[in-house]
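First the structure, then my questions, so here it is.
Missing here: one protein chain of the complex. Every other protein chain is in place.
Residue numbering begins at 1 within each chain, and the chains themselves are lettered A, B and C in the order written.
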Amino acid sequence: MSEHARDVGLLSPVTVGHDDVVTDAAILAALVDAEVALVHAYASLGVAAPAAAVAAALEDARPGGTDPIDARALAESSVAGGNPVIPLVRLLKARVPSADRAWVHRGATSQDILDSALMLVAKRATGLIAASLRETEAALTALAAAHRDEVAAARTLTQHAVPTTVGLRASTWVRGIRRAIERVDAAAAQLPAQLGGAGGTLASFVEHAGPEVASGLPGAFARGLGLAAPEAPWHTTRWPVTELGDALVQAIDAAGVLAADVATLSRTEIGELAEGSGGGSSAMPQKQNPAASVLIRSAALRAPQLGATLHLAAALAVDERPDGAWHAEWPALRDLLRLALGASAHAASLARGLRVDSDAVARNLALTRGLLLAERVSLVLGPVVGAARVAAIVSAAAEGEDLEALIEEALIEAGTSSVDVGPLLDPARYTGLAGELVDRVTGSTAEIEEA
Amino acid sequence: MSEHARDVGLLSPVTVGHDDVVTDAAILAALVDAEVALVHAYASLGVAAPAAAVAAALEDARPGGTDPIDARALAESSVAGGNPVIPLVRLLKARVPSADRAWVHRGATSQDILDSALMLVAKRATGLIAASLRETEAALTALAAAHRDEVAAARTLTQHAVPTTVGLRASTWVRGIRRAIERVDAAAAQLPAQLGGAGGTLASFVEHAGPEVASGLPGAFARGLGLAAPEAPWHTTRWPVTELGDALVQAIDAAGVLAADVATLSRTEIGELAEGSGGGSSAMPQKQNPAASVLIRSAALRAPQLGATLHLAAALAVDERPDGAWHAEWPALRDLLRLALGASAHAASLARGLRVDSDAVARNLALTRGLLLAERVSLVLGPVVGAARVAAIVSAAAEGEDLEALIEEALIEAGTSSVDVGPLLDPARYTGLAGELVDRVTGSTAEIEEA
Amino acid sequence: MSEHARDVGLLSPVTVGHDDVVTDAAILAALVDAEVALVHAYASLGVAAPAAAVAAALEDARPGGTDPIDARALAESSVAGGNPVIPLVRLLKARVPSADRAWVHRGATSQDILDSALMLVAKRATGLIAASLRETEAALTALAAAHRDEVAAARTLTQHAVPTTVGLRASTWVRGIRRAIERVDAAAAQLPAQLGGAGGTLASFVEHAGPEVASGLPGAFARGLGLAAPEAPWHTTRWPVTELGDALVQAIDAAGVLAADVATLSRTEIGELAEGSGGGSSAMPQKQNPAASVLIRSAALRAPQLGATLHLAAALAVDERPDGAWHAEWPALRDLLRLALGASAHAASLARGLRVDSDAVARNLALTRGLLLAERVSLVLGPVVGAARVAAIVSAAAEGEDLEALIEEALIEAGTSSVDVGPLLDPARYTGLAGELVDRVTGSTAEIEEA
Partner (left out) sequence: MSEHARDVGLLSPVTVGHDDVVTDAAILAALVDAEVALVHAYASLGVAAPAAAVAAALEDARPGGTDPIDARALAESSVAGGNPVIPLVRLLKARVPSADRAWVHRGATSQDILDSALMLVAKRATGLIAASLRETEAALTALAAAHRDEVAAARTLTQHAVPTTVGLRASTWVRGIRRAIERVDAAAAQLPAQLGGAGGTLASFVEHAGPEVASGLPGAFARGLGLAAPEAPWHTTRWPVTELGDALVQAIDAAGVLAADVATLSRTEIGELAEGSGGGSSAMPQKQNPAASVLIRSAALRAPQLGATLHLAAALAVDERPDGAWHAEWPALRDLLRLALGASAHAASLARGLRVDSDAVARNLALTRGLLLAERVSLVLGPVVGAARVAAIVSAAAEGEDLEALIEEALIEAGTSSVDVGPLLDPARYTGLAGELVDRVTGSTAEIEEA
């Protein structure tokens, strides 16, 4: 480990191994990418930029290049001006023959490069995040199909409520994940490059190359980076950042729901679910901790506040570049990308390895000795024996008496034989549209949702 | 004032007068609306519900109805069960003849009604919010057009940087507001009704009316309420709430940027902008406080954390109904709606009344005696007299020497006459594409953005 | 319900019935209290203020007074100036004979009155909060004592880990609650009055009454209100607000831990704890929801973000009165007080009624058939039979083999008789210092902690 590295992931197990695309090295590479793209953008518009030569001189400045810039030293020299682009430009210019030097960072302001680089990094990260979410979705969809009709206890406010199915629970996770995929994809598709010059007027570009080139430059720059062309400079119109942030938080939320359910349902007493590879404990080798769920949850508890920081920064984007709000954005956005990368990757492996213990599901289903069907008993028997009698039956059953016997007795007293108690108390017959709702998600019927 | 009212707005001037649609009375009315809509939904599907009779019995329970339910008493009776629907159903059933009573709340769970009612309230609120944002947009667009070419100092990190225009600044506000409108509209259009029964399986509806009716019921219910048909129950898939929340925060962010700029630019020393009707001070009658901006900013500082609460609640939506996360959502969402209603309404009035003091704009523009053009001087003179000389010139000018004279001297020394210093130092000639960027927003040219 | 009331608690069951001291009516009363106290403060310093007459004229303006000011109307007239004190002063002055009118609000600025009133309301609320926390503490301490030696499964990362005791778990809750009491008490004791005049210099008071009186006035004002004398005006030094907020969040955190454990341990499958009076369900009469825990948790999920808003407001307290940050504070602080009032009250009733199901505790303890002692088996057998063998034993036991038999077999193979397996696997013999840790909390031994 470099003695200078602030953070190698020691306190962030949820992101370790998943955040290579958002490291400071990746940021630095993207900053260089942005400077290179700017030179190419001029060239692409017919301005006689010595693009190839300049680009060649800059390329090897990337981490991993033949003559990499030291990111830590760059960070140190970024303090005085408050951002790393100022010293970076000095370093890059020094690599270019003086004749061509003017083409480096030509007309740009720090924010153009930093914003574009962050969007580029976000683009790369969101691709991975969406891929992990898709893996999660696929695995959970298969799980939903496989357990379509496996009846389980639904729980509300921690208590057994009515029957549901394992498949429906998995389908619910899928819906959340799917929606998150849509949002992440949409946010990724619209990530814009930034190019506005010091005050967002593009005056420096006009000065250098005339209004026509200046007008085309943001689009050309964006194309070179694989980013969306900005409608206009967005120095203080930060929705590209907050919409991205919102989508990332939403993705983590969706993984968080999965993790919350897995952590809960893998409790020692419940045991309906188990992670494929539980986290071990040094002292207690028997424990199979829901480690992925725990890690995902750690991300889910942090992400919303990071999203809030992005919104605050957006709301305080005063002047043509704000006095702190912009700077607050960078690490918050990067942390959010890291968390989304980690949480989605763990969600994928969790989903792939998730095991259902059908015995435990069945055992828990039977735990309340029929009271899981109390709602149904109410609905069916209420009109026959009266609500008061139903309440008495449920109450007695809750105290330990046999529900079926109590019902039979009441039916006899009511002189009716219209109700068949066995089927009435069969949880498998009180799962409503669970199967259909699963099918809508798995696509196994003709009635596919349109959404 | 009712002695029971918790809150009449005394500590929330930003929302007073704008939040009638999200009061507890409005929530209560929406709860009744949801119960009425459920009865109608059955009827609309051909189930012989005595819809008209039941609806008639429920209608007058609304606040403002002929026999309104007391919201405060209802709140008090909601504590034991943790939500107001449980006691509400009891009260509503008591209003219906016993023969029809079974049609009230038939098959529904509290969450169905409460979630649907909140979405209904959100629908009504977002309509008003979007309308206020549109008024804001229109007023600011007109402002941008009117001041298209009025040159002003652009400020970065609090310091004069380069020239911009008043029109471009206004256009930037417009872009933020427009994007927010899109998001609020999109969120409003997708607000779904909720109908899933106790465990999200719709089992109770199937029990009552068979699978076919049950399958159609959510859509019919949604149509009756003017809400989107849910793809499936979303008891624990809370993106309808978080996406709405994100859009509301984004709207407040956009208003916040406007307010931040107005508050800053109306500072006594700056004076470029003034609110149409400044807030007075009892003790200091001369003060014209940017009261609307202050109020909007108070909302902008609160909103992101409320949005974060919604995301947290979403990420912790365990089981088939979570043990606290759902309950945390309600007041956070309502507060966010209130803030968005208030902030957008104040943004509209602020935008309509906003005054530009062109003298102040011009005075500030001249404040640095040409140094606002330093970037341009650099770009133009650098190749001619060298970067070192330019730096010396700027430095001397910053110390008080005459910039124009310094430049002339340098040009003479360099033996060049290629640069015309007067135009070089004219800020109006260094506004880049500001005019075009304004036109894209105001639509006054053919080059309308496609977005 | 007043048709104007924004909020009667319908969406906030956790606070209903507990927040009378922080309603808008209570705020209004405190505003009047502050104005009255100012008049008395002048009088107490020998300035010939017609204190009695003025006070008499103001007294009946309080909600509940003989001629109460309408809080809603006041709220409406507060929008223009951005705070309710400006119109309040007008209303109050109109109640005083013109000869004495100058003594109303004499020298004060809106912030003096509003800050002081909020501190006064906070003082009243924190008294109730601390009282509820003390009730909670007492009930939980008694529970800890009563269940001092009742062995239970300790759970880490959701899995059974090692034995603990019900008493130690309760003691842990007590420690959190006790610490919160200390913090709330400390925050309450230091709540300062505010008196600084428009710019925090007290110039207006000096103008009216000379420097000596002005110097004594803040202290006299504070005494009259039962608040701490301010060291200096704290218009933009907001630690009194944030320290209060932090203490309130800490109190809610402590209640939150209790609620989290109760909600978890009262799950249908676990059943070790039950709230005294569970919340019913309309549709599922058998359910005994942990309603108080759910409500407390809803507060615990909201409170941290409200605390964050107070800190943001504090950090942005620019100038001599900030342009929005101050206004953002009021509703956030009030909401936090409401939540702390509600959460602490519910914690008290939850603690009083909390029931331990000792059968369930014992049943769960036995659930892993001895594996709860795996750590101990490791510690004891490791040196005897080797770590590898221990791991094999634990692993086999986890697969269902009999742990005791496996150990006996290993000991025989190792040829040792030094270990007595029965006691080794007795969870009651592996609770460490649990008893002592309980005693430290309950004070039942001489070794009372000093803290």
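Convention: a residue touches a chain if its C-beta (ideal position, glycine included) is under 8 Å from a C-beta of that chain, and two chains touch if they have at least 3 such contacts.
In this text, all values refer to a predicted model and were calculated from it rather than measured experimentally.
Interface note: of C:P63, C:G200, C:G224 or C:P331, the residue touching the hidden chain in the full complex is C:G200. Across B:L143, B:I296, B:V394 or B:V441, the residue that sits in touch with the chain not pictured is B:V394. Only one residue from C:R72, C:K287 or C:R321 touches the chain missing from this view: C:R321. Per the touch definition above, the residue from B:V32, B:V162 or B:L244 contacting the chain not shown is B:V162.
When you scan A:A56, A:V79 or A:A94 for touch with the missing chain, the hit is A:V79. Counting over the whole complex, subunit A has residues 1-17, 19, 22-25, 27-28, 63-64, 68, 70-72, 74-76, 78-86, 89-90, 105, 109-110, 198, 204, 259, 263, 277, 279-284, 289-291, 293-302, 305-306, 308-309, 312-313, 316, 323-328, 330-332, 334-335, 338 touching the chain that is not drawn.
Touching the omitted chain from subunit B are residues 153, 155-162, 263-264, 266-270, 279, 281, 283-291, 294, 305, 308, 312, 364, 367-368, 371, 374-375, 378, 390-391, 394-395, 397-398.
The set of subunit C residues touching the chain not shown comprises 82, 102, 107, 154-158, 161-165, 168-169, 171-172, 175-176, 179-180, 183, 197-208, 211, 214-215, 231-234, 236-239, 242-243, 246, 249-250, 252-254, 256-257, 260-261, 264, 300-301, 303-305, 307-312, 314-323, 375-376, 379-380, 382-383, 430-434, 436-437, 440-441, 449, 451.
One rule holds for everything that comes next: only the chains that are shown with their structure count from here on.
Separation between the centroids of subunit A and subunit B, computed from CA atoms only, is 24 Å.
Shown for subunit A are the residues that touch two or more other chains, namely 155-158, 161-162, 264, 305, 308, 312, 375.
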